[in-house]
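Of the protein chains in this complex, one is absent; all others appear in place.
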Amino acid sequence: MINLPFDPLLVAILAPLAVALAIACGLPKRFSVKLAYVGFGLPLLLALHVWFYYAAVPETSGYAFLTSYSTGLDALGIGLKLGLNGISLPLFVLAGIVGFAAGLYAIQSGAERLKIYLMLLLVMQGGLMGVFASVDIFFFYFFHELALIPTFIMVGIWGGRDRNYAAMKLTIYLTAGAMLSLVGLIALYVKSGANSFDLIELRRVLAAQPLGDTVQQNIFGLLALGFGILVSIWPLHTWAPLGYGAAPSSAAMLHAGVLKKFGLYGLIQIALPLLPAGLVHWSHPIAWLAVIGNVLVIGFVTIAQRDLKQMVGYSSVMHMGYAFLGIAAGSTLGVGGVVLLMVAHGLSVALMFLLSTSVYHRTHTFALDEMGGLAQKAPVLAALFVAATFAGIGLPGFANFWGELTIFVALWKFSPLITALAVAGVVISAIYGLRAAAAVFFGPVTPEFAKVAAANPVTDLRWSERLPALILLAALMFVGFWPKSLSTALDATLAPASAAQVAAAK
Amino acid sequence: MASILFLLFSTLTVLCAVGVVVNKNAVNAAGCLLLCLVGVAGLFVQLDAYLLAFILLLVYAGAVVALFLFIIMLLDVQGRQSFGFSGITTFAGLMAFALLLTGLGTIAVKGHLDAPRLNRLAAEGANLKPYAQQLFTTYLLPVQIIGFLLLIAMLGVIVLSKKHATEEPAK
Amino acid sequence: MDITVLQNFAANNLWGAIMPEIMLGVLALALLVIELLFPKQQHQMVPLAALVGLLCVLGNVLATFHNPHVGTETFNGLLRHTRDGQIMRVFFLLAALMVCLLARVSLAKQTMPRVEFYHIVLVVTAGMMLLAQSNNLLLLFVALETVTIGLYILVSYYRNNSLTLEAGLKYLVMGALSSSLLLFGIVLLYGVAGNAALPGHTAQAMHYGQLASFLAANPHNFLASIGIVLVLSGVAFKIGAFPFQIWVPDVYQGAPTPVTAFLAVSSKAVGFAVLLSLSLTVFASYGWLLMPVLTFFAGATLLFGNIAALTQHNVKRLIGLSGVSHAGFLLLGVAAASRAPMAVGSIYFYLFAYLLASFAVFGVMTHLAGANDTDQELDHYAGLAKTNPFLALVLAVGLGSLAGIPPLVGFMGKLFIFISAFQAGLYGLIAVAVVGVVISIYYYFGWIKAAFFETWATSPDAPAKPARTPVDLVTGIALGALALSTVVLGFYQGPLGAWLTPR
Amino acid sequence: MTPVALALTVLLAPLGSAAVIALFLRRQGTLASAVSLAAALAVAVAGLGLALGGDAYRFSASAEWLKLGSFSLSLGFKFDDLAALMLSIVGIVGVCVHVFSLGYMHDDEAKARYFGGLSIFMFSMLGIVFADNLFMMFIFWELVGFSSYLLINHWHERPAPAAASKKAFIANRVGDFGFLLGIVMCYWANHTVNLSELDALAAKDGLVFSALIPLLLFCGAVGKSAQLPLQVWLPDAMEGPTPVSALIHAATMVAAGIYMLCRINVLMVPDALTVIMWTGTATALYAALCAIVQSDIKKILAYSTLSQLGYMVAAFGLGSLAVAHGDHSHMVAAGVGAAMFHLTTHAFFKALMFLGSGSVIHGCHHEQDIFKMGGLKTKMPLTFATFTLGVLAIIGFPFLAGFFSKDAILYLAYAKNTPVFALLALTAVLTSFYMVRLWKITFLGAPRSDAASHAHEGGLTLTLPLVVLAILSVFGGYTALYPKVFSEVFVLIPIAHGTDHMVILITSVAVTVIGAAAALVFYKSAATDSLGAKSPGLFGALTALQFSFDRGYDYYVAKVQQRFALFLNFLEQIFLAGLIVRGLAGIVGLVGLGARGLHVGRLNVYLYWFLLGLVILWIYANEIF
Partner (left out) sequence: MMTASLNEYVIISSLLFVIGFFGVLLRRNTLVVFMCLELMLIASTLALVAFSRFNATMDGNIFVFFILTVAAAEVAVGLAIIVALFRKRQTVQIDQLDSLKN
């Protein structure tokens, strides 16, 4: 059924928000939980629907499922315009999948004040769907913030150790990043002369009359800095491990998995096509920062971590370095690789956070030194964890591989030296990933863990934990085995734009 | 002649104003203010604003300064405390003095205005009629507003001063 | 004097044009009558009468929003009715409505007389409405003084509290000083504009239009520029622009909470209404002076307000200092207004957003205040989310909107100001504003943290908190409406969006 | 079935088996083993069908798998004789190992996981065999690494396998670092990494040559085929189940490096070949030296594998040979032929020996120390017989498989590079020395432990594969016996003629005899190492040599890498997150306190602020700035 009787994108955004509203209005807990399944499930179904039919539906100005709604600011060029192109489609699907997994995990988590927890998570989910479905830059930003706020609150209320400091730091860093990128977007709005936040309109105006090089460089710099903070580019990353270390698992899954991709997505969808001269100017600083800072320095810092969740947090920072490298490379291949990596990393880091929490429930600690031999008691958990680890270190068969591979290939043309350094990071991630897996699961049972296990009998993964993990893993492997499921649309969107840029450069 | 009067009244005004500022005793300061007002009224007369001079004396000297004196007496403030300036306040005072004088100087030097001689202009303010006409035609609205202003001021003074039946007994 | 002159003036004094103000005046007087006529037990009628009356006036203004007076001058040029004026009327009426509502809650904890409070609030509101439509420096002064003197009284209203009286005295002395400055500025302007030796001199030197054309003819007159900066300093006191903001925390802390709200919202807004009309019309030709001054005001105010609020624990002082930073934001809009067509609309939008959010916060503060109105600490908010989730939610929405977090309306306000500032090319100020926003997150977040994150379980050694007032139905509805509109307007502006379109 | 369908069957059968086991048969070990075995049989049958089918079954086909811009990545088959040979080896050895595993792992708790791992390995290995481009090869390259990790780590509750698996994967990753860079570089240099297209480019001299490309690609082989300096993982990998060692760490996966080199032969340049040659030679010699001092039966075989892999790499590195053909001579990729030939025979006899050792270990109740064995000749006669054939094959006993393939390599070395020839000959001496040592100590003499005295022959599943492999070890050296379908490869094998032939023959026999005789004489069937007893200095030196790399790496990991990581972590936590971020926040906080402190509460101070404001405004009005 290609044509639904409603706008799938709008419903995917509104469904979770509506459920959140219903819960906020005092729905009893029993119904709240049931309705929450709908709130998380519907976006996933709709995301799969649009994914399936993406190629079949007619496109308008490069977007499928394009619709627009007025919110009263038409005269200012602001309106809720929804649509998907090859770049946003994978991320929209990603948001649906990770959201569903995080939601399932949260529903079964038995967190204190579950209703509020679910409500916040649903708001986040609605925002996430909105971020990637928005064609209007304003709403793109708006939905990001909508999704961001529950993160702060969830860290603040349900967070682990250091939650106060973490929540505060997270908030300030991310606000700073968001403000900077907002200023960059406004600069685009004003300087382009389009006086519109509609991306299609901006593209049209800027294609006819590109901005001057200096202006492009300045705006790109602003956007790169702002988005860079949001994506945790070194050295502005310190919020990430701290925040993820403290965040409750579902929030960490959604934030690290999906919301963090906002910055990269913004760079790809907005900055690259509209500000090509800016990229040329900034690509080398960005690439060096990413490869030395994110990949190598943070890679080694990750090796030094003795805390599982910190390690996952740092590894996520490290992987963002590859994404920046792909953006710096700038070609269709590099940028497409970044999108693939974003999807892959989103799935795998969400899986990793989920499993880390499951590990914690069994070991009652995150300290790697106090764990060991868990695989004997929880083989399924071990298998999934090892799979997630290998996904994270870029094993073929998992989606991450395609992202990293394409980025490396693209990067060589940009700079072989940087490529060599970046590929060295692959070794680093194997070192810390396998070390952690071995420390948690393999070898004999440590005395500390034996004590914990004696006090709390260790069971293998329950189905409530297993199902979301399997969904994420299945998605990882689906894309891993069949990258074309995403890359075809991506290529169709990116290649013409890239060709146009090349033509313009000549 | 007129310039002598101007000199006289302006000197009186300025000296008494200085007196207000430097007098340690509040009663004396109020006295200085009174004299200062007389000087200003004299200047008003020089400017042919007889009505305003009269009202100034009536309202200010008759009401405001009296009120001040009344309150000073009521509160029985020991106005004889020394200024007791410490180093920093003296410095700040001197700085302020210098800055204010600079400001005054610039106004005197750069703010020069060419104006015709007084005697070549009709002294409109000398008569009562234009005041009445203006107040009751052009400026009727402000007059109404002033009425409300006085009303709320009155209410305010009552609220702030009157002891209420509901109020708890004073400690 | 022949009668036709009087008739002409009478024809010009179109009292119908200021119907809402007159209604307010009458309402204020009626309150006094009610107090005289009815026995003491029924004095709770007074606030109700004030509220209903205000609603009627509001209805009247809204019903006659596009009346024929809009766009014309009345009272011989003393007033000029514009669409902006109408907007500000609505604004002040809404604010007065909320102040009266909060006063009901707050006065219940005091042993003060009631009726005078409402009376003064109504008169002051009328004064503000006139001030926003003022077209003459004389009327400006008179209306401003009405407002100011009313506020002196209101600030020191809880006279049982020596801190409140201290605040009143401080406000009075500084207010009087700033009035003097403003007045001297007006006098200087009047003096030069009427000077026959200068080109373009005018007989009606206090009239905005005439003064504007005189200033346009003399773009570098020294005395005029001194007059302008003195007038600006007087206005800067009202809006709390650096360095005339120093009174803000002390007075806000000392004043009764509803009055603090009144100061924070209405008094500040009236300052901006005046500043806008002056800077865009009268002083427009003195851009060489205005732009640097406004830029300085905006930048310094933004930074100082945010930085000083950073470590503040008393919520009244905190909201005061945060209000200073909001003034800085609005000043940024004013600075942009001469070059960016949408800035004026942005400022009004921001003011409304600020009104909604501020009153939401002040509403919560009023309910949390004890009998000692000046003692409101952040610690008192601990566990609010548990004991009173409704107030906590309203507080969170209000603070979030003040902080400028989407999807709340405060964000939209900030966005529009940013866009305007960008259009005007005020890049340096935008940078300052961004820094300010980031700093502000810290203290707003700290407040929300106090209410939500800390001490869900009440610890026995926590310091005693003043008893919280339960929320009654009317106030509850009002606060709920504030929070709801703060949220909804954040993403759906609907017809209100048209306000922002360049005109 | 069409060739493509057949090839797909071969490739996907083990994948399907692995998926079925992972999803449904985690607890049904027996069923899982049956499924896995069925898949292996399918691979063998279909694979041999393909391989023996001749020219009709030589094809290439590909499907686009990813396209972004001008970059396109395909999964495809390039099935030529080389691939057919490799496929046959994998198929045959795979089946043997599967069958052997049925018996060997019969009582294992996690049998399903084990057989699932074997299936994944088969899938990955076949992917490498079929791959028609380097990216695809890289993909399966990584996957074999992963399956190797899984299988080494089979007994994960013991610390040693956990550590060994990690080490193996990371060492491979280091090699893959270069491999991937090489592929990427090749892609941008030639705009294709398709093997057939590279061949075509080479045919019309369109190839861009650079020593860096083959060297980087060779890094992959260094990792996977455990060449110096990345050889450290292979001995440790013996912590895995013995059949795994036979299949992965002897016959197939480690040989993939050689196979890959042969696939990219067209990219080679002389400089690169020189490096490859010396690397192989050094590895061969080093491993042989290390093998002498081992006491663990599997470790000896592991070092022997290393040494033989070094042989193959050296053979490849020796490169092409000018062959007189009538009155003109032309270049023949003799290195490829020699390496592949040795790869083939080695696969058979080394798998045989590993499985034999598995049989021994199984018989001796998981005792692996040869000095605690002895006397197994009588206890396990079939194992003894087959193992003996294997030993004879590897030491180059005339007319057994190893004899021919080793001769080919020695001849090539003799023809191309005398020092290498000398070193390889020395290695051959050492090989026959340590193999005979192993053979004698294990099987001859009297049992030296309870385990050995109670040793017994395993069931049919354990012995049948031994017999099959023994037969192949005997006859695997006769190229004439092979079907013609592999002729593309076998035609490349260098064959000595005339005097050269005699020199090689004599050398070959001499080295075998010298080594074997020395070992027979030197070692007694005793519980202690004769070398250690008689010449502790030499023994110590060789042991130190064995551990030198491990020590170096351990030092690097513990003292350099970890300290560097801790240092960076210190900077991160204390300097960046602490001093800078918190410090900045602290400074802002202090400024905030200062600004707050400005509200002193005294009216007369506040009034000065108004003066300040006026001064500022006055400055603006006077246009002072």
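Letters A, B, C and D mark the chains in the order given here, with residues in each chain numbered from 1 onward.
Please note the rule applied: contacts are C-beta pairs under 8 Å (C-beta built on N, C-alpha and C of every residue); 3 or more make two chains touch, one makes a residue touch a chain.
Owing to the predicted nature of the structure, the values given are computational and were not obtained by experimental measurement.
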(request) Give the labels of the shown chains that the missing chain contacts, considering the complete complex. (result) B, C, D
(request) Taking the full complex into account, find the residue in C:Leu79, C:Ile149 or C:Leu482 that is in contact with the omitted chain. (result) C:Ile149
(request) Pick out which of C:Gly53, C:Pro113, C:Gly254 or C:Gly497 touches the chain that's been left out of the picture. (result) C:Gly254
(request) With the missing chain put back, which residues of subunit D would touch it? List them for me. (result) 596-597, 599-604, 607-608, 611
(request) Would you write out the residues of subunit C that touch the absent chain, in ascending order? (result) 138, 141-142, 145, 149, 152-153, 156, 159, 162-163, 165-170, 172-173, 176-177, 179-180, 183-184, 187-188, 190-191, 194-196, 201, 203-206, 249-250, 253-254, 317, 374
(request) For subunit B, enumerate the residues touching the unshown chain of the complex. (result) 1-3, 6, 10, 13-14, 17-18, 20-21, 23, 26, 29-30, 33, 36-37, 40, 43-44, 46-49, 52, 55-56, 59-60, 63-64, 67-68, 71-72, 74-75, 77, 79, 81, 83, 92-93, 96-97, 100-101, 103-104, 107-108, 111-113, 115-119, 121-125, 130-131, 134-135, 139, 142, 146, 149-150, 153-154, 156-157, 160-161, 170
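Note that only the chains that are shown with their structure count from here on.
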(request) Averaging only over C-alpha atoms, locate the centres of subunit B and subunit D and give their separation in whole Å. (result) 101
(request) Starting from the mean Cα coordinates of subunit A and subunit C, work out the distance between those two points in Å. (result) 43
(request) Using mean C-alpha positions as chain centres, tell me how far subunit C is from subunit D in Å, no decimals. (result) 77
(request) Pull out every residue in subunit D that's touching 2 or more other chains. (result) 614, 618
(request) Check each residue of subunit C and list the ones that touch at least two other chains. (result) 222, 226
(request) Spell out the part of subunit D that touches subunit B in their complex, as residue ranges. (result) 604, 608, 611, 614-615, 618, 622
(message) Going by the contact rule set out above, which residues of subunit B touch subunit C in the complex?
(response) 106-107, 110-111, 113-116, 129, 133, 137-142, 145-146, 148-149, 151-153, 155-156, 158-160, 164, 166-168
(request) In the complex, go through subunit A and note every residue touching subunit C. (result) 71-76, 138, 141-142, 145-146, 149, 152-153, 156-157, 163-164, 167-168, 171-172, 175-176, 179-180, 182-183, 186-187, 189-190
